[in-house]
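A single protein chain has been omitted; all remaining protein chains appear in their positions.
Then we have chain A:
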């Protein structure tokens, strides 16, 4: 299964989410899974989490997936507390992700 890497900026919130969402959905549209590289992203807001979860739902309904890479400890903790964590698979690096998903 092919997957495409998309790198998210330093903040994923309501103001950046619309653009990010378009890019992510366009990858899914090409029938490819998304490797979301969050290694530069320091803050994910409520709207940002929704972009990720929405992408996951779209992916899942098309037999695809959304993989998260380089999620910071802080962001991961917020995701755990707010109920967004368990939907995703996590990897430290893009390479690790690509190797494991084949």
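The rule we apply is simple: contacts are C-beta pairs under 8 Å (C-beta built on N, C-alpha and C of every residue); 3 or more make two chains touch, one makes a residue touch a chain; residues count from 1.
Heads up, the rule we're going with is that contacts and distances are computed from a predicted model.
For the chain of the complex excluded from view, the name given in UniProt is "Glycogen debranching protein GlgX" [choices: "Amidohydrolase family protein", "Beta-ketoacyl synthase-like protein", "Glycogen debranching protein GlgX" or "Gas vesicle protein"]. If you put the hidden chain back, the residue from A:15, A:31 or A:100 that touches it is A:15.
Only one residue from A:26, A:62 or A:82 touches the chain missing from this view: A:82.
In the full complex, chain A makes contact with the omitted chain through residues 13-15, 45-47, 49-50, 53, 57, 78, 81-84, 87.
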